[in-house]
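Have a look at the structure below before the remarks.
Every protein chain of the complex appears in place save one, which is left out.
Let's look at chain A:
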Amino acid sequence: MRSTTVAGERVPGDGPDEPQTAPVVRASGLRKQFGDVIAVDGLELSVPAGTCFGLLGPNGAGKTTTMRLLLGQSTPDAGSIDILGYEIPRERKHARIHVGVVSQQDTLDEELTVRENLDVFARLYRVPRRRRTAAVDQAMALAGLTERVNTLVHALSGGMRRRLLVARALVHQPRLVLLDEPTVGLDPQVRHELWALIEQLRADGVTLIMTTHYIEEAERLSDAVALMVRGDIVDQGSPADLRRLHAGGEAVEFYGPPHRLDEIAAAAAAANLPTRRVANSIAVLRAEEDCTQRLVSGIDMPAQRRPSTLEDVFVLRTGETIE
């Protein structure tokens, strides 16, 4: 069995009441089938407190189904889930008191103001009356929406809506936040705003699980990423470890006609070097190693050196491109 505990690069936020080692989320042997489609297939997951865990995979890999299973909005066919000591799905209602959810779609109440949206959710999450106003104010400040307290949601810009969606998931000060494709379809500036917000949460010691199919997002925000393909995690670790382990530090990318690229692929395979092939180019990985240097120097073709990326790892490990 594959090791399931992830060694994050960052020291987990250690609350006084919580041993650092206790994972916030633990799932084992998770399986979910819809008709003939196996959406999640024997998934193992363990997320330590205070870390950001990225579930990375192409559309249809089972990321959203995994999130729904964790929240108890979907019932697994097999396997067990433990969130903060609660057994899911049996104790899902209790667990959700401590979990915030940022959904893929914008599900804000259009006809409600910023404050009303947050107030209703504070009530749904049973924030006690005496703390409610402060909780709503705090969430608004976090999302930078204090100036917009009484604005109706349909009058907010796209970026503000998205920030409100995140603020709504935080109004009850959850210990775990699930973000399902939080930046899909956003323009780059809004995406960066949201990243800053997520980084702040992590700095505050909140545990985060995020699905994404943007490599850059996973690489930048996650302490650990899991590469998910066809319902299962094929590899996981910190982005840097995964890069080092599978792709090395650098890659050399060659551009040329298919038959030349074939030759390079064959030469690399003979030297036991990993390559990554896309339509009109081939990348030879581990470019900083001696044997790669020798191979590369013998090839007379336009080439470009670049640092290896998590995407190289992903393609290498799964045989699939992400987008």
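Everything that follows uses one rule, which is that a residue touches a chain if its C-beta (ideal position, glycine included) is under 8 Å from a C-beta of that chain, and two chains touch if they have at least 3 such contacts; residues count from 1.
The rule is simple: contacts and distances are computed from a predicted model.
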Field: Undepicted complex member, UniProt protein name, chosen from "Transport permease protein", "Cyclase", "Biotin transporter" or "Alcohol dehydrogenase catalytic domain-containing protein"
entry: "Transport permease protein"
- prompt: Taking the entire complex into account, which one of A:63, A:98 or A:161 touches the absent chain?
  reply: A:98
- request: Spell out, residue by residue, where the missing chain touches chain A.
  value: 17-19, 21-22, 34, 68, 71-75, 82, 84-86, 89, 93-98, 101, 103, 105, 107, 109-112, 116, 119-121, 123-126, 175
